[in-house]
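Okay, structure first, notes after.
Complex shown without one protein chain; remaining protein chains in place.
The chains carry the letters A, B and C, assigned in the order they are written, with residues numbered from 1 in each.
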Amino acid sequence: MSDSASVASAEAHAHEGKFHVFVQLAMILAVITGLELLVIYMPLANWLIITLLMAMSAVKFIAVIWIFMHLKWDKRFLTVLFVIGMIIGGGTLWALLLLHGAKDSAPVGPAYEELG
Amino acid sequence: MRSSVLTEQPRRRFWQMLLVALIPLLSGGWLSGPQSTFDTKGPVAETQLEVFYVTLWVTMIIFAIVGSVLAYTTWKFKARNAADEHAEPPPQGHGNPLVELSLIVASILALVVIAVPTLKAIWYTYDVPEDQMDMAYEVNAIGYQWWFKFEYPTEMTPQPFGGEAPLVSANELVIPAGRPVRVNLRTVDVIHSFWVPKLAGKVDMIPNRGNHLWLQADEPGYFWGQCAEFCGESHAVMRFRVIALAEDDFANWLENQKLPARTVEAAEDAEILAAMPDYGTFEVNQAGWSEEFDADPMGNWEAWQEIPAEGEEDPALIAAGRRAFVENRCAGCHMVRGHEGMGNIGPDLTRIGSRTTVAAGLLENTPENLYRWITEPDRVKPGNYMYHSRIVTPKGMVTMPGYTTRDPATGERAPSPGDIEVTPEEGHALVAYLKSLK
Amino acid sequence: MDQSIPKNEFIGHEEGHATETKRSWLFTRPDHKTGIVSWLTTVDHKRIGFLYGISALFFFLVGGVEALMIRMQLAVPNNDFISAQTYNEMFTMHATTMIFLAVMPLSAAFFNYIMPLQIGARDVAFPRLNGFAFWVFLAGAVILNIGFFAKSGLPDVGWFGYAPLTATAFSSEFAGDMSTDMWVMGLQLLGVSSVVGSLNFIVTIINMRAPGLTMMRLPVFTWMTLFTAFLIILSFPAITIALVEVMMDRNFGTHFFEVSGGGLPILWQHLFWVFGHPEVYILILPAMGIISEILPTFSRKPLFGYPIVVFSGAVIGLLGFGVWSHHMFTTGMGTVATAAFTLATMAIAVPTGVKIFNWIGTLWQGHLMMRTPMMFALGFVWMFMMGGFSGIMHSAAPADAQQQDSYFVVAHFHYVLIGGSIFALLAGIHYWFPLMFGRIVSEFWGKLSFWVIFIGFNVTFFPLHFVGLNGMPRRTFTYDDNMGWSSINLLSTIGAFILGIGIAVYFGVMIYTYYKGAKTKRDPWDGRTLEWSIPNPPPHHNFDVTPQVHARDAYWYEKHHKAEIEAEKAKQAADDEAHGGIHMPSNSWFPIITAAGMLLGAIFFCNHNFTGAIVGGVITFFGAWMWAVEGPGGYHLHPTKAGDGDADAKH
Partner (left out) sequence: MSSHAAAAGHIDHHHDATTTTGIPHKKLFMWAFLASDCMFFGSLIATHLIYRLHPPVGTPDPRDIFAIELTSGSTFILLMSSLLMALAVNACQQGNVATTRKMLLGTIVFGLVFLGIQVYEFLHFIHAYGLTLSSSVFGSTFYTLTGTHGVHVAIGVLWLILMYVRSFKPADESDGQGWILRGFFHFLNFAAMVVLSIYTLLALVHGYEEGHGLAYFFSNHFIAFFGCIALLGGLIWFAKARGPVEFGEANAIDVESMGLYWHFVDIVWIVIFPVVYLLEYIVLP
């Protein structure tokens, strides 16, 4: 417990500071969103665009949980907790895509004939 | 033993079976049925069995070791009396990393022993081996609720509406022996699975998916198969047979199959001569197999192919049957290539007379059983779509006028307008007609 | 259970809150200590645990009767004891009932009752949410079983409801047949219940441990509760989505699994088993936790290799998310995927083996007290091991091609589910019965029931391995006598009835003991964990004094360091008093109201009565809102003050 007055005021200061952190972050995120939109119109290789898009949304994702959701200032345990969910959720998504992307999973049937 | 014995002497039967049950493995009787996975007749099933044996041995050995230690521990450290129980507690030890580690390593090694043959077999059983690909024979198996359609994509036959289409058959798949067969698995409704235990493990037939399996019967033979994925009300009785023939026999069989349906001509004024036995009423879910057939299935199959000699058939009855086939709207659902049958909702009946089973491998194709099926399909196969013809609307399934239903209370037929009602006379005629389709 | 707390114990709410008299009538907390209202509004984790337990046991019997119907039908070839349709309904409901309405809630009963006691807490983190989880569970159970009384009949799509069999085209025998909708909605509500309950347990275990109870001192049962809770919150969303998709297909014409529109039924299988495999570990981890409590107690030794047992639990849970496709070896996934899932599945044998080895290590050199719970626990180790081995046989994909959907699978999973989960849960009931009710089961009758169950179980399910390898497919309502399956099926049916008798004896003995059994003193087994340190039955507030933990097996330590503990207790009691006594949460009506709204909404939705569904939704919303507005509430107790509190003689 940090009951003492000095700590309290330091905390208050920290809060003041966070106002600017939040606003600046929001600006950066807005800019990244703009870049995302831009990049899809760039004459670049597909894989590069996909990588860029993924990277940018990952940056945004991490920034939001780290700053807005103040994981940065919270107990590390919360980060671990969320990351477990993220890894299992994301891993499952990825595995499902791999499984369905495999040759054996290419759909066959009247609904798919034209592409077959 | 015919199962009719069951209804006659349920008691004796019960004790008999109990006795048999108590003589387990000794006779090997628990593992030698027509769908035994141990009695393998082809390389795919063989490979799968070998993998099973590896897993069996490894786990049995581990079980023996771990089990003995566990049994010994329990016996050795058991408190034998109250004094023992209240004795000073034993040393409060917390574990031994070295023991843990070595056991982990041992487990991993045991798993490697299983994994190596498993991986090899996964690749081997997946598809026809590269070097045999060109001699592989291809067939399509298509699942329907609750029967199988088989197509021979390489064997074209002329169609009633013109053009050519692959040869079609149902519920009995005839394949060449000694040759890999690649089966393309499709379904028109829900998921089914194609399983002939003695030849190969199962692979599912999944909508919008292009599955396949391969199998090979080393010798000619007659094999039992079964749908092995729950597919609705009558999943249990969605069965089929596979008949493997020597190369020549197979070629002959194909030749015959490609011809239009056999026609028995009757003179204008011919009279029905044959007696029409009274089959009485049938039990629900009554057995439809016989020991005589099972004693030599392959021989019986061959006998079924024979075209009856002149005089053994009753042409007039057959002609009546052919008319009844049209009048009762059978022709709308069933194909009899060359005759009036034009439907493709139900199994192709062009050669139904030479198939050993009806109702998807459920009943032996005797006149009695055939009669039973076409007069009272509901008593044979619950929910089947010959009895209830169906249309599927967005709101669910609607049953159309079909076979007449029975009043559940009285057991009497209660026809509603438009229903098919096969009278005993028509029934016998239909049986004769269908039997003539060889 | 019934702790009567005199009215004058209410010393009002916490600082900053208005006192009782000033509250609006709407928020006057129901303060009944006995009677039906006290149960409907309860937030006491022990009472909720008890409710879970009773409902689970009831549904266990229902599921058991369904199993007996199955076995009756299969007793002889070509039987027509029940129709194909009824048979299909029976195995669907048997599995759904046993898994979701018997084993899971029975585990939840122990989580609720025992876990807070083991960590020295006075309740869970969110007591009202805990009540809510139970009532939603009950709502789901009701919806699943409505078919017994409705024209639509029971669901008949199998417990994993493979699409497209669940589509209206195939599972609605007539327009307005809603058995499958009921199945979907029922599972959906059970999902809500499980997830909410698990979030609660996670917070409780992480956040409400007694002072000194570090994570590595947690009792293993509590650890397994934590892992199970994690498995639940991470696996249920997958089935929730899958069920939503089926629901949309059935009601709003979407094409998720609609074949003609391009739907891929295989996707349902993936989503189901992404949930389904972790689910089987959800069923077994609590059981392993119980076993890890019983074996040390009755060996009078600490658990062998505690850290590694805990760690292997985590590994099992984690690996459990990467093996789901071993249920799909026959769906034509291709070589690489099949191989990958084969290897991943085999890997699970290692951490599971570690547990088995450590249990044996625990027995080694112990003083084994062969009481009934110990018998069940040892039975568990044997039977689970056998079930695990048949699991390994499945994991080799080529071998599984011959086993999948055959009775070999049925044998495998009954060994792990009955020989595993059920044995452990029955052991747990025996083990904690004296704590819950202050009475102890007769050793003779307890052991008798064990042996009958053990023999009946093996007679029922061991032969099924053979009939499966002999080619008998599962989910078949009939078979022919020429297949060589008849004698085994008869034997198995006889076994099932022996098993049934065993279970009847077990419950008979329990009921007898509840009313007439021998009273017992505190801590009859010489226990090792904190729950044994309190009187039996436990008082409403569990611990008079917040316990201090100094070691693993905290109570064992207490018993061997009496003087030190006494002094500490006195100090802690003074501390608690300085904080205004023990804070206890108040009862509340809103959990049950919210759950009732969900029940109504779901039933109306299945009936396509959208007005009714909206009314249900509004009740749910209203309940949840009032719940938030009424605030946590609570009152204080002073158990250590002279004259009240623990009347039981100190042990």
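Brief remarks on what is shown
Please note the rule applied: a residue touches a chain if its C-beta (ideal position, glycine included) is under 8 Å from a C-beta of that chain, and two chains touch if they have at least 3 such contacts.
Please read all numbers here as calculations on a predicted model, not as lab measurements.
Judged over the whole assembly, touch between the missing chain and the shown ones holds for A, C.
From the options C:Phe149, C:Phe252 or C:Tyr515, the residue with contact to the unseen chain in the full assembly is C:Phe252. Contact with the undisplayed chain is limited, among C:Val76, C:Ala109, C:Ala167 or C:Ile202, to C:Ile202. Touch with the hidden chain on the side of chain C covers residues 14-16, 18, 22-27, 125-126, 195, 199-200, 202-203, 206-209, 213, 233-238, 240-242, 244-245, 248, 252-256, 261-264, 267, 271, 274, 579, 583, 625, 628-629, 632.
In the full complex, chain A touches the hidden chain at residues 1-3, 8, 11-12, 15, 18-19, 22-23, 25-26, 29-30, 33-34, 36-37, 40-41, 46, 49-50, 53-54, 56-57, 60-61, 64-65, 67-69, 73-75, 77-78, 81-82, 84-86, 88-90, 92-93, 96-97, 100-101, 106-107, 111-115.
We adopt the following convention: only the chains that are shown with their structure count from here on.
Interface comparison, A-B versus A-C: the higher number of contacting C-beta pairs is recorded for A-C.
Averaged C-alpha coordinates put the centre of chain A at 52 Å from the centre of chain B.
For the pair chain A and chain C, the distance between C-alpha centroids works out to 35 Å.
Taken residue by residue, chain B touches two or more other chains at 207-210, whereas all remaining positions touch fewer. For chain C, the set of residues that touch two or more other chains comprises 259, 262, 264, 266, 332, 334. For chain A in complex with chain B, the touching residues are 104-109, 111-112.
Residues 206, 230, 233-234, 237-238, 259-262, 264, 266-267, 270, 274, 321-322, 325, 332-334, 336-337 of chain C touch chain A in their complex.
Those residues of chain B whose C-beta lies close enough to touch chain A in the complex are 186, 207-210.
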